[in-house]
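Have a look at the structure below before the remarks.
The complex appears here without one of its protein chains, the remainder shown in place.
By letter and in written order, the chains are A, B and C; residue numbering begins at 1 in each of them.
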Amino acid sequence: MRQVMTGNYASAYGAKLARAEVIAAYPITPQTSIVEKLADFVATGELKAQFIPVESEHSAMAACIAAETAGARTYTATSSHGLTLMHEVLMWASGARLPIVMTNVSRAMAPPWSVWVDHMDSIAQRDTGWLQFYCQSNQEALDTIIMAYKVCESSAVMLPAMVVMDAFILSHTSEPVDLPSQELVDSFLPPYSPDLKIEVGKPMGFGSLVKPDQYMEFRYKAMLGMKASRDRLLRVEQEFKSIFGREHGGLLERYMCDDADVVLVAAGSVAATAKDVVDSMRTKGHRVGLARIRSFRPFPHDEIRALAAKVEGIAVLDRSYTFGSAGAMYTETKASAYSINKRPIMKNYIAGLGGRDITPRVLEKIFEDIQVVSKRGAEDEVEWVDVAGLPRRWR
Amino acid sequence: MIEVRFHGRGGQGVVVASEVLAKAAFKMGFEVSSFPFFGVERRGAPVTAYARIDERPIRIKSSIYEPDYVVVLDSSLLRGVDILEGLKEGGRVLINYPSGRKLPELPRRFKYYIIDATSIAAAHGIGSQTAPIVNTAIMGGFAKMCDKISLDPVLESIREVAPSKEEENVAAAKEAYERTIEATV
Amino acid sequence: MGKPTIPEEEFTYPGSTGCPGCGANLVMRYLLKGLGDRTILSIPACCWAVMPGYWPSNCLKVPLLYTAFEATGAAISGLRAALDVKGVKDVTIVGFAGDGGTVDIGLQAMSGAAERRTDAIYVMYDNEAYMNTGIQRSGSTPWGAWTTTTPVGSTHGFKHEAKKDIMAIMQAHRIPYAATVSVAHPEDFVKKVAKAKEVKGFRFIHALSPCPPGWRMNPMHVVEVARLAVDTHAFPLYEIENGRVRITRKGKGLPVSEYLRFQGRFSHLTDAEIAAIQKTINENWEMLQTKETSGT
Partner (left out) sequence: MTKSYEEIPLTPISDTPSTINLTGYWRVMRPVVDKSKCKKCTICWKFCPDAVIKLVDGEPFIDLQYCKGCGVCAFECPAKCIVMVKEGDL
């Protein structure tokens, strides 16, 4: 049934429909209404789960790790400073091969203090061994939680996943969301039953010390898990589509890319706005397209390579910046395209940091710029968009 | 697409007003999206919220800069806040305004509607006598001002979102619908 | 022939990689004798994260979840929540951490677990410094001790700050049961652990765990030093049950120098400094007795 709800409520419903059994969470703006709602579900008995009101995000993740090791399906949600506080235990979760699912309401890092969207928090976790899915709608936030459990709990994967949702733009925006029935979700997602869990009568130590002569083999296995998650995600999404009648675009959602001269690569809610811009520019005869990075981990290397082989220019919009380099989406997109014969011109646009609104006009200008750049090359490979004091006007 | 901006103060339920509109429009078969200005404002500070209504799925996620409608929950905001900023030519403005008082000087290229939502809310016992909650009553006025939105779905949405006193809130919105008038400036 | 005064069943295998004479090995041994095998442990970074041996070696006969240094309190909350949601009963969940992992980096998570009344036993084996990393001071290192980060030099020398009173911290959390135990008194140790096992809610065990390398002592003196800690009132044995303090062993009231003289970490102390330690110990012992008499 379709209902109007915020991204935060959609996420809470996602965790509920996935029948999360242990939820450990700590409040942080703008994630709070997710855990408030889940606490309500548990308090009213609508969700049979244990809610652990931990005293920090680090403890939230550590508690999820312990509970997941004991065989429970776990969920948590955080944002920004909460996510970065978790950094250590994020690595623990993936190293321990625990398919925990977490929503991160992406929010900028301080200072300057900001409660508004950018992807610095989640991008900074890219090497933690978590799958990372970036959402463009509240529906996708809900659906992705359910799909993520199915992907991650597969014995070939067994890694945790982060469902990233833009602060306020999704978390606090109400829009229609189809709330699937519990029966339907149950038919899609079976209960979590790991091959091994910690239990009395089985005196095993989980996570012990490994010498240099054996460490790499464990890491290699985790790499294989991440690699397997790619096909697993595609298969799970097809199954999801057959049951729920919708899909969200695999690892890289392509919109009007088939005959495009230039495309914009972006992740998160800005991609939704960009589709409107693509449509309006197409009516004016511009062959532009949008490629949305839905899965940043695993990265859509094959899809990017195929796309890059067909276009003349790629604009990559990053809602974060890797200091001393460029935007992470850009460097990875560029790296993926490197091995093809005829490479398109590429340029990185840093935009929307700390909640700076990325308007259709700004996106149109990025398209116009990449159209020019794809013909004659970029003067600056990385351009900061809409920064007061810089010569170029964006609005 | 219809774009609406709401002005009020922290604690007045501005965000709920935008949600009532979104839910009502959704009940009428529209696609909708509503969102607060993403701030950290506390009680009393001027706040804004927004809503979009369209026949087609709404993809745009950026803010609203050129609304078709503006709703002002607190007339004291006419001082200090540019409630007309970006309003489209011919746009309509609904203001919670004390009855019997004349509106201040306002540009004539817009249409103004007034409703004494504060008195109505107080009469129906919504909020306290000194601080009535006007966000439901005023949405009855919105149904009057906006041709595309009917009263019944607004009342239904109010029932859904009202934390208590559902019928009082509904009655207030109905009364506001009846008493909303276009004001001359 | 004497009969063993503690349970004979062992829940540890030989072959742990603890140092010869490791007090923490004894702490684990007695703990599990008191708890039995329906126990799940969580251990953060500390000596005991290494002592079960390199993978796949394990010296414990109960399941064990390794966790991050500061995360023991959270881990035991997570384990308990999972067992509860799965309906698994009669399992004792134990957090087993060193002093650094408890009074310093792990204090927040433990405090959270205690405040949430997590149904678990938290055991702090206290070797009074960061021993796993090579004898650095912790909040639990006593005044006067040498460590590698409180070196004895001409300007400052040894640790000049008092040991945190973790028992008082736990008492302030209003937990139902807390006790101090010593490896020199295994009967008392096992008894208190068995008692803690029967209590519901968050329980705390503070075990003094002499460390031969860290305390600069002969490993053969491990038990003797633990005994002297009790007899000099440097480490009194008591329990706090629902807020009521009860001293469980009076000790002989020997001068603290008896305790210190076995330990190289105190060998630099002057008579005046030893007298200062004695004064503090006397005051603490007085205070503990007052607490016992007053019932709080």
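Keep this in mind: a contact is a pair of C-beta atoms (placed from the backbone, for glycine too) under 8 Å apart; a residue touches a chain by one contact, two chains touch by 3 or more.
As the structure is a prediction and not an experimental result, all values here were calculated from the model.
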| item | value |
| --- | --- |
| Partners of the unshown chain among those that are drawn | A, C |
| Selected residue (touches chain absent from view) among A:Trp130, A:Phe206 or A:Phe240 | A:Phe206 |
| Touch with the omitted chain, as defined above, among C:Gly36, C:Gly139, C:Pro176 or C:Pro219 | C:Pro219 |
| Touch criterion as defined above, residue of C:Gly101, C:Pro142 or C:Pro186 at the omitted chain | C:Pro186 |
| Where the unshown chain meets chain A, residue by residue | 95-97, 158, 196, 202-210, 213-214, 217-218, 220-222, 224-225 |
| On chain C, residues whose C-beta touches the chain left out of the figure | 1-6, 8, 10, 12-23, 25-26, 29, 52-53, 55-59, 64, 183, 186, 212, 218-224 |
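Quick note on the criterion: only the chains that are shown with their structure count from here on.
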| item | value |
| --- | --- |
| Length of the line joining the C-alpha centres of chain A and chain C, rounded to whole Å | 43 |
| Distance between chain centroids, defined by C-alpha means - chain A, chain B (Å) | 35 |
| Averaged-CA centre spacing for the pair chain C and chain B, given as whole angstrom | 63 |
| Numbers and ranges of chain C residues touching at least 2 other chains | none |
| Complex contacts: residues of chain C adjacent to chain A | 37-40, 42, 49-50, 52-58, 60-68, 70-71, 73-79, 81-86, 88, 91, 108-109, 111-112, 115-116 |
| Chain A - residues contacting chain C, complex | 21-22, 24, 48-50, 52-56, 58-60, 62-72, 74, 88-89, 92, 198-211, 214 |
| Complex interface listing, chain A residues touching chain B | 2, 4, 29-30, 115-116, 136, 166-170, 172-176, 269-270, 272-273, 275-276, 355, 357-360 |
